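To start, the structure itself, in structure tokens.
Yeah, one chain of the complex is gone here, protein chain that is, but the others are all in their spots.
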Amino acid sequence: MSENNVNAYLLLTCPDQNGIVAKITQFIYHSGGNIIALDEHVNQNQEFFSFRVVWNMKNSTIPASELHAAFEPLAKEFKAHWRIEFSGQKQRVAIFVSKYDHCLQEILWRYNMNEYEIEIPLIISNHPDLQHIANAQNIPYHVFPITKENKQEQEAKEIALLKEHDIDLVILARYMQVLSPGFIEAYRNKIINIHHSFLPGFVGGNPYKQAYERGVKMIGATSHFVTEDLDEGPIIEQDIMRITHKDTIPDLIRKGRDLERIVLARALSYKAEHRIIVDGTRTIVFG
Amino acid sequence: MSENNVNAYLLLTCPDQNGIVAKITQFIYHSGGNIIALDEHVNQNQEFFSFRVVWNMKNSTIPASELHAAFEPLAKEFKAHWRIEFSGQKQRVAIFVSKYDHCLQEILWRYNMNEYEIEIPLIISNHPDLQHIANAQNIPYHVFPITKENKQEQEAKEIALLKEHDIDLVILARYMQVLSPGFIEAYRNKIINIHHSFLPGFVGGNPYKQAYERGVKMIGATSHFVTEDLDEGPIIEQDIMRITHKDTIPDLIRKGRDLERIVLARALSYKAEHRIIVDGTRTIVFG
Amino acid sequence: MSENNVNAYLLLTCPDQNGIVAKITQFIYHSGGNIIALDEHVNQNQEFFSFRVVWNMKNSTIPASELHAAFEPLAKEFKAHWRIEFSGQKQRVAIFVSKYDHCLQEILWRYNMNEYEIEIPLIISNHPDLQHIANAQNIPYHVFPITKENKQEQEAKEIALLKEHDIDLVILARYMQVLSPGFIEAYRNKIINIHHSFLPGFVGGNPYKQAYERGVKMIGATSHFVTEDLDEGPIIEQDIMRITHKDTIPDLIRKGRDLERIVLARALSYKAEHRIIVDGTRTIVFG
Partner (left out) sequence: MSENNVNAYLLLTCPDQNGIVAKITQFIYHSGGNIIALDEHVNQNQEFFSFRVVWNMKNSTIPASELHAAFEPLAKEFKAHWRIEFSGQKQRVAIFVSKYDHCLQEILWRYNMNEYEIEIPLIISNHPDLQHIANAQNIPYHVFPITKENKQEQEAKEIALLKEHDIDLVILARYMQVLSPGFIEAYRNKIINIHHSFLPGFVGGNPYKQAYERGVKMIGATSHFVTEDLDEGPIIEQDIMRITHKDTIPDLIRKGRDLERIVLARALSYKAEHRIIVDGTRTIVFG
């Protein structure tokens, strides 16, 4: 069945208990699935079980369209949170930007190289500055200028647009606005930000100036899911770069751009490959 | 059953086929085992399946002493190579040294910190120089001077000593002698070497001199299993260090020591934690 | 004198001897220059002296146009090879490409961000594939298809074009042709290549396939000046990325692209900032 020649991705979390892996892999085996990858994690206090398994459905006796229903009884038995994704079903990603283009350019370049199994149907900004980049890629670019007065209203329009385009994931690619709690709630664990600092090192603004004045020997960047606690959401990826006394604040900003690009690009790839499970304040990123 | 309050480690390789994971995890589940970690890998050409699973046996209905026999039928069905190890059963490690002490010291320090679940019943050397270090740790130190003439004979004595002490693993901690094929055959995939170079960069002697003259900007070290092809055995771990034009050959040697220590120490930890499976010229090191 | 409000860069090498630094800094001091940065290096066998000094000419009594003549007697005394560059005098760079765009894109993005003090008056390729990227940046794109028969002739045209445009530096951004000795001679130490491997690890073609088969735990990339000995020119910059058994050859190619981009971009920045001196088979890259 050529329609089934796809891979299924199951991501599941539940209270830890015996037999979960045996029962799930049995289910896959009996359906004719061939496991390609699997990984599991039990957290430190032995209560929270996380599981990711990928299998090929070429010989599956269960069509993709019926897999969700077929698996549901098992999931109920485990009291699990879970979802099944399929290869070929591209995640629909909206990118939010302001005036800096480096993270946007990096993502678009990888998108064009087909590094991600995603679709980018639109770019949203509070400024018109990066319109030309979107144009060059033939991606619609929507400008919603934000003021204190119109924020709720503009965000409502943005959310409507996201819904209309069936957006699965929002990437804040150096988007310089704080999202309202309502927006965050609507896309819980589906908004990824890049913080231009090695959290929790320099929370807040001007981290490169802080880094210079504190005389640190490394700067970093952090990508995380957005929560109501600014800069406190579950961390997905971090990296650092070595600096010296010779680096001025402009040097740090320039080096920081490189970090921001690479860290956000990696976080997006983990998400695109269905590798991430959120466990409270932490993420599990399966390798 | 307190005797069973241990973890079992199954490492298994076999031709790839459907249902392996399901059947093994079913076996564990039915025996009352609670899976702590599992990981699998299918190689690029989809033929070679590798599997590692760890489970707690506290509530196991099969005693540790009977586990091997109980699992054997399933292993036969898969035509598998496999072994089961238990926590608490310390691997018995012999360390071979010559005159450099840095790798030996590093391993002994971690050994004393209980970082490894191993026992070191003896140290073997072709020189008496490091006797005092062994003495300070109360580890017997055996000297077997090697000449072209006596090599076979001395190695035979070494192997006899290893057998007598039930040695599971040989660590060449900057041991400056090439082992004979017979020795290697007797401890296939059980001899770990540290090569003071980033393989395959500078094969052979004096890699730091080669690195200096070639003007490379990084030096490295490589830990690998020993095979008959010198410096060509399956690589377990590698790391590098950034250098500049300012580094003289003595600087490279000094920096190289740090690399050698850390890379060999990591390779040993992977082995001690039963994380490594050899697949031809490559290793699988489960994370 | 506003014309003089520039920085001068002196790069000088000569046989090692006493008093060089004193005499040069005295020269700068007496001319009214204010030293911003200086660095020196004497090689391991104490024979080859390298020096880089940067000074501001705001209060210089010697105009930039006369600096070369003013310094010449001192340089002769030292039997030095030397050159003086000025800030604001952008190096003129030609980029050579074939079909891969990642290195080109990376350089153009940084060029647009003004990270380099360079001018890119033209892009040369043996294929028409990347024309659209050049067009988007309004940079002339010249195609010279190369066959065994027409190579000399085409290279002669390329060199003529480079001369016509006063090119100071050639960047081979994954240009898949070997340059003839005559070309190399014409731009000695002025052609920078990116080698998609951690030299001297996997010399030659298909390094990622070699890396996979050898089971290395890290891949790398190397940027070097081009000499007649393929892959043996003085190394400017290298970096590595950690890999595992899970990485297939396509994964390595993808990760390798990231390395190639970053390593070539760094090498270009060192050159653009007049930081590199070549000492035989090695480079000195002043920090």
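To keep things simple, chains are lettered A, B and C as they appear, and every chain counts its residues starting from 1.
We adopt the following convention: contacts are C-beta pairs under 8 Å (C-beta built on N, C-alpha and C of every residue); 3 or more make two chains touch, one makes a residue touch a chain.
It should be emphasised that the depicted structure is a prediction, and the values quoted were computed from it without experimental measurement.
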item	value
Candidate in contact with the missing chain, chosen from C:I36, C:A136 or C:A160	C:I36
Residue of A:T25, A:S60, A:S125 or A:Q238 touching the missing chain in the full complex	A:Q238
For chain C, residues in touch with the removed chain	18-19, 21-23, 25-26, 28-30, 32-40, 42, 287
Those residues of chain B which, in the complete complex, touch the missing chain	102, 105, 109, 113, 115, 136, 244, 246, 254, 257-258, 262, 287
Where the missing chain touches chain A, by residue	41, 43-44, 198-202, 212-218, 220, 234-240, 244-246, 248-249, 279, 281-285, 287
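Here is the rule we go by: only the chains that are shown with their structure count from here on.
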item	value
Chain copies touching (chain B, chain C) - same or different residues, decided at half shared	same
Inter-chain pair with the most contacting C-beta pairs	B-C
Most remote chain, CA-based centroid, reference being chain B	C
Between chain C and chain A, distance of the C-alpha-averaged centres to the nearest whole Å	37
Between chain B and chain C, centroid-to-centroid distance (C-alpha), Å	43
Multi-chain contact sites of chain B, meaning residues that touch two or more partners	287
